[in-house]
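The structure under discussion is supplied below as C-alpha cells; questions concerning it will follow.
Missing here: one protein chain of the complex. Every other protein chain is in place.
Now for chain A:
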Amino acid sequence: MPSLKDLRNRIASVKATQKITKAMQMVAAAKLRRAQTAAEAARPYAERMSAVLGNLASGITVGPETPRLLAGTGSDRVHLLIVCTAERGLCGAFNSSIARLARDHATRLMAEGKTVKIICVGKKGYDILRRQFAEQIIELIDLRSVRQIGFEQGDMIAQKVLARFDAGEFDVATLFYSRFRSVIAQIPTAQQIIPAQIEATGASSDAVYDYEPEEGEILTTLLPRNLTVQIFRALLENAASEQGARMSAMDNATRNAGEMIKKQTMTYNRSRQAMITKELIEIISGAEAL
C-alpha cells in the first residue's frame, strides 16, 4: 500500500504530464490549421498539372523517343522508395504506419529478387527503417530546420531523385507519405512517380493542339516539374497529417491522464479516510482501556 505522500506525488506528476499533453494538443491544432490551408492551396496546381500532362500524354504514342520519365527505363529491376515521415515523434501511429507500408513494400520487392534503395525524408522514418534496411538506405534528407514547407524543398528532393535517375541508379520510384483526409483519418499511401502515372483524361483529346516549342520538348520540361509538384504535394499532405495525428494522439493522452488522476484521487481519499478512522479507533480504544 503506497503511503499518502507517494500518492500525492504521483497525482502531481500525472497532472504535470497532462498539462504538457494539453499544450501539445493545442499547438498541434494551431499548426494543423496552417498546414491544412497550405495543403489545400497546393491542390489546384497539382490537379491542373496532371490534367495538362494527361492532355499531353494522351496525344502521343510511347516510342523510343518518349522521355524515360514517362515511358520508364524498360526494366524494373531496381526500385527506389522515397519514404516521407515526420521529424518528431509523439504523433500516434503516424510515422510507424508509413514505415510499415514502406517496409512491406520493400520486403515484397526483395522477395521477388529486386534491388531496393531507400531515401528517407524525415528522421523518424529513418530511425524505424534503419534497423532492418541499413544497407538499402542511401540517403537521409533532413527537413528539421524547415519551419514551413515551401516549393523549394520539393524541388530540392526532386532534383536529387532526378540526378540519381539520370545516373541510372534505379528504374522505378515510389513515394510513401500519408494522405490527409481528416483530423482522425490519415491514409498511408504509396504512389509511383517514376515512370509517371498518368490518368488519361480523354475529354479534350480530340482537340488539335499547337505546341510551342515542340511537343517532345515540352514533355521533357513538364515531366521533371510534375515530379517536383508530386513531391511537394506529398510533403504538404504529410505535414498536415502529422499535425492531425499529433492532435488526436495528444487529445487521447490528455483524456487518459484525466482518468488516471480521477482514479488516483479516489485511492488517495480512501486511504486518507482509512487513516483517520484508524487513528480515531486507536484514541477511543485507548480511552476505554483506562
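Here are some notes:
Convention: contacts are C-beta pairs under 8 Å (C-beta built on N, C-alpha and C of every residue); 3 or more make two chains touch, one makes a residue touch a chain; residues count from 1.
Convention: contacts and distances are computed from a predicted model.
Entry comment: the absent subunit's protein name, as recorded by UniProt, is "ATP synthase epsilon chain", drawn from "ATP synthase epsilon chain", "RNA polymerase sigma-70 factor, ECF subfamily", "Family 5 extracellular solute-binding protein" or "ABC transporter permease".
Within the set A:44, A:74, A:113 or A:286, the residue that contacts the chain not displayed is A:44. Within the whole complex, the absent chain has one touching residue among A:1, A:134, A:167 or A:208, and that is A:208. Taking the complete complex into account, A:232 is the one of A:126, A:176 or A:232 that touches the chain left out. On the side of chain A, touch with the chain left out of the figure occurs at residues 38, 41-42, 44-45, 48-49, 51-52, 55-56, 150-151, 154, 204, 207-213, 217-218, 221-222, 225, 229, 232.
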